[in-house]
Each structure stands twice: as structure tokens, then as C-alpha cells.
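The complex appears here without one of its protein chains, the remainder shown in place.
The block that comes next holds subunit A.
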């Protein structure tokens, strides 16, 4: 990210704020992931089921993330759609062990992708195939097959195998997301430049 860092610094867009929605079924590890991404002194010890949603902030080398950590429980899932407009990126967390509810995750993802606030936007989506440490976890490839991720054509997406308890795989995902955000900012800048050239 060194080059991007410098570039971002030169262009004066350092620490741009990005709103991210963290979605996924209950017990998939959304809060644990977000918790792990926070600086170690701010991390909570006990993770309890989220009620409604919570807002978390953390910074990476070049961006400042504001994460809407939504509750995944069935009765709160209808809250998700009210935050789609504000989100600039989505983190979708999947419990790789819960084979039974893979269909539910797929259903929620399909509903999400077909929502009018999401459908025509090129929002980057980062998938975490979480709980990779468990014995009977599906691989990230299997998860992406089960969720038919290859059919998402109009949005950039990326899937990472992760273990939120140890923090494995999280940085890879966040780096991808950061790269996407900077890429989109650069694209805007290039467009502005082209506009002035003409």
C-alpha cells in the first residue's frame, strides 16, 4: 500500500471516511471481526449477540472506516435495508460451518443484491468465510460456490477465508477493500481531470 499511501497523501485525500455495512446471519462473527479490526486497546473481551446495530470506527493506513455492525438475528434483518443508501461498501460474513443455513445466507444475499438501493451501484462487497478454524468448515471456494458468487457480475467482490478469533485473513480482506476505495477515488479524480482537459 506504500504507493497508494503516498499518492493519497499527495492528492490530499488521506484518511477519507468510508461507510461500510457489516452484514451476515446471526452467529456468523460480524461483531468479532469488527472487534478484531479495532486497535488492540479498544477491543472488547466478551462478544454478545448484537441487538439492532452498533457503529464502530477504525482506521487503516489511508482510510477511516465507519462500520455499521448490523444484527444478524432474523427479527432484526429487516433493519438492514434502511442503511443501504449510506453504505459505500459491504462486508458480508458467512459462518462456513453452518451448512444448513447456507441457503438462508444465500437468500439474504440475493435479497440484498436485488434491493433498489444496491442493485445499480458498483459497491465493493467483501465476503468473509469465517470460522475457518473449526474442523468441519467449508473452504472459501465451497462457500462462494454455495452462494453463487460467480453470478455477481456488476460489482467488485472478494472472498477471504478468515478466523476472526485469531484475526487470520482479516487484514487481507480489509486491504482489498481499501484498495477498492482508493481505486474508486482515483477513478473520480481521473474523470475530473478528463473533464478539465476537454
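Everything below uses one rule, namely that a contact is a pair of C-beta atoms (placed from the backbone, for glycine too) under 8 Å apart; a residue touches a chain by one contact, two chains touch by 3 or more; residues count from 1.
The working rule: contacts and distances are computed from a predicted model.
Chain not shown in the complex: UniProt lists it as "BBSome complex member BBS1", one of "BBSome complex member BBS1", "serine C-palmitoyltransferase", "Nicotinamide-nucleotide adenylyltransferase" or "Cytochrome oxidase c subunit VIb-domain-containing protein".
The missing chain, though absent from the display, is touched by one residue of A:19, A:38, A:99 or A:142; that residue is A:99.
By the touch definition given at the top, subunit A reaches the unshown chain through residues 25-27, 74-75, 77-78, 97-104, 107-108, 111, 136.
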